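Before I ask anything, let me first share the structure, which is written out below as structure tokens.
Here is chain A:
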Amino acid sequence: MDLVLFLTFAIIAVVCGLSMALQRHPVASALSLIGVMVSLAVLYVLLGAEFIAAAQLVVYSGAIMVLFIFVIMLLNAGAEKTTHKAGLAEFMGIPLLLLLLAVSTWVITKSTAAGKMVKFGAFSGGGPREVGWELFTRYVLPFEVTSILILIAIAGAVRLADRELD
Partner candidate 1 sequence: MLPENLLDPSLVLNTSTALDELTLEIVPEKILEALRALKAQKFERFVSVTAVDRYPMEPRFEVVYHMQSVARNLRVRLKCRVTGDNPKIASATVVYAAANWYEREAFDLFGIDFEGHPNLTRIMMPDFWQGHPLRRDYPVHGHKYDYKSE
Partner candidate 2 sequence: MDFLLVSIIKMLIIAPALLATLAYIVWVERKVIAHVQLRVGPYFVGPHGLLQPIADAVKLLTKEDFIPSGVNHFFYWLAPWLGLMFAVTGIAVIPFGPVVEIFGVKTNLGLADLNIGLLWILGLAGMGVYGIALAGWSSNNKYALLGGLRSSAQMISYELPMALALAAPLLLSNSLNLREVVTTQEGFVFGFIPNWNLFTGFQIVGFVAYMMCGFAETNRIPFDLPEAENELVAGFHSEYSSMKFAAFFMAEYCNMVIVCSVATALFLGGWHPIVPEAISPLVPTALFALFGVTLLYHGMNPGRPSDRKTFPVFGVIMLAIAAVFMAPYIGPIVTPLFWFLGKVGFLLFFFIWVRATLPRFRYDQLMKIAWLFLFPVSLINLLLTAFGVTFFGK
């Protein structure tokens, strides 16, 4: 069951990711990105990190991507036009991409122990309680710094909302 779900959503995530890069229209790209995020959220759930999954859903696909879509719609951006490719991109693009893939594969295989299987549901740090505990003990300084950052952003938002429509 877990494997089926994992494969399904992993494939969806990859397809959506490709689609995001290949789509010509910004709204289609943005929606593909949302597809990636939702699939990732499902994968988090499969790993047993419900809170992180929910946060992924609420923050990334629920709030940030809505802003993306909002801006794209507001600017009424149309499909992007194909431009004349630069010489370097035309000839070196695909070889360079392959090189990047090769290097990253090499790094990943080197850095993780071979033959270790990922177990679904075995991770036990993704529930709301665990995440909260970690945030307020080990990561309390980054957490508070981020809070202050967000507070500044909120003050800015309030200032903007205070402007009369005239």
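Keep in mind how these were chosen: all candidates are chains of the complex that A comes from, given by their letters.
FYI, contacts are C-beta pairs under 8 Å (C-beta built on N, C-alpha and C of every residue); 3 or more make two chains touch, one makes a residue touch a chain; residues count from 1.
Note that the coordinates shown come from a computational prediction; the quantities given were computed from them, not determined experimentally.
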| item | value |
| --- | --- |
| Touching chain, any copy counted, for chain A within the complex - options 1 or 2 | 2 |
| Residues of chain A touching candidate 2 in the complex | 27-28, 31, 34, 38, 41, 50-51, 53-55, 57-58, 61-63, 66-67, 69-70, 73-74, 76, 127-128, 154, 157-158, 161-162, 164-165 |
